[in-house]
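Only one protein chain is missing from this complex, and each of the others stays in its spot.
Now for chain A:
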Amino acid sequence: MDRDLVETVSLRWLRRLVIAAFLVVTVFPFYYMLVLSVRPIERLLLDPGSLVVGFGELTVATYAEVLKATDDGGQGFLTFIRNSGVVAVAATVLTLVVAIPGAYAVARLRFFGRRQVDFLFLAVYLFPSIVIAIPLFVVFSLAELRGSLFGLVLVYISQTLPVSVYMLRNYFETIPVSLEESAAIDGAGRLGIIRRVSLPLAMPSIMAVALYDFMIAWNEFLFALLFLVDKPDRWTVSLGLSLLADGVEVPKTVLMAGSVVLTLPIVILFFASERLLTEGLTSGAEKG
């Protein structure tokens, strides 16, 4: 046998093996999370190695505890879900409102300082969020904005803005200029061109960016921790869950139920729009 054949055959098998390994490694933790969330803690202590939920063992008491309001002896996650939802949706919508015109301008219009804008976004990326967090922490303390969801939304916008503008700009650049020019000849103004020509064409990319922004805002932890920690009724799901672990002995199974509650919306959203996202995130990546 020659080397080519040996390599081809062995690589074919290796490839299958590696794919299987990747699947296990990426999916297993989520499966484990789900299994633990529906097992009673006593059963888990008896048999920590089990990976199936025994018949009659299944319980949803963990979810009841997590979701019920604190007055009813639960952990009040329904409130947290509402907070997270409001913050994430508001941040997404506002980011798009700001980023779409910005990205269009950088992609299409020649104006003084256009190159500097590019540099600005790169520079912003370089700075640790903890550097930004300190003065914001100070300002929000002084302005008594700490504990306000509005302040958090503002920070999230600034966090998602650079990547959103970058992704949208790449997409706007792929739209043929001639389309816009013909609209201009037909008498459309600049805003009319954006609204009637560019926006509809860029819709897939805008959806991808919206999903990305939503995920960032829903998953965010540090700023929520810094700004909201004193106000339990304003906690987001991420923050509520992390503080639940610090508190008095909460069974691990309840924590896992909380984790499922936190993860599920993102996973559903993700699988519903996977194609859109992977293509949106990397469109323009080939340019390196």
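Methods note: a contact is a pair of C-beta atoms (placed from the backbone, for glycine too) under 8 Å apart; a residue touches a chain by one contact, two chains touch by 3 or more; residues count from 1.
In this section, contacts and distances are computed from a predicted model.
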Identity of the absent chain, which is to be given by its UniProt protein name, from "Response regulator", "Sugar ABC transporter permease", "NADH-quinone oxidoreductase subunit N" or "NADPH-dependent 2,4-dienoyl-CoA reductase/sulfur reductase-like enzyme": "Sugar ABC transporter permease"
Contact with the hidden chain (one of A:Val38, A:Leu67 or A:Leu136): A:Leu136
Omitted-chain contact residue, chosen from A:Thr62, A:Asn83, A:Ser205 or A:Ser259: A:Ser259
Among A:Val38, A:Leu161 or A:Ala202, the residue in touch with the chain that has been omitted: A:Leu161
Residue ranges of chain A at the interface with the undisplayed chain: 3-4, 7-8, 11, 15, 18-19, 22-23, 25-27, 29-30, 32-33, 36, 44-45, 48-49, 51, 97-99, 101-102, 104-106, 109-114, 116-117, 119-121, 123-139, 141-142, 154-155, 157-158, 161-162, 165, 190, 215, 218-219, 221-222, 226, 237-239, 241-242, 245, 252, 255-256, 259-260, 262-263, 266-267, 270-271, 274-275, 277-278, 281-282, 285-286, 288
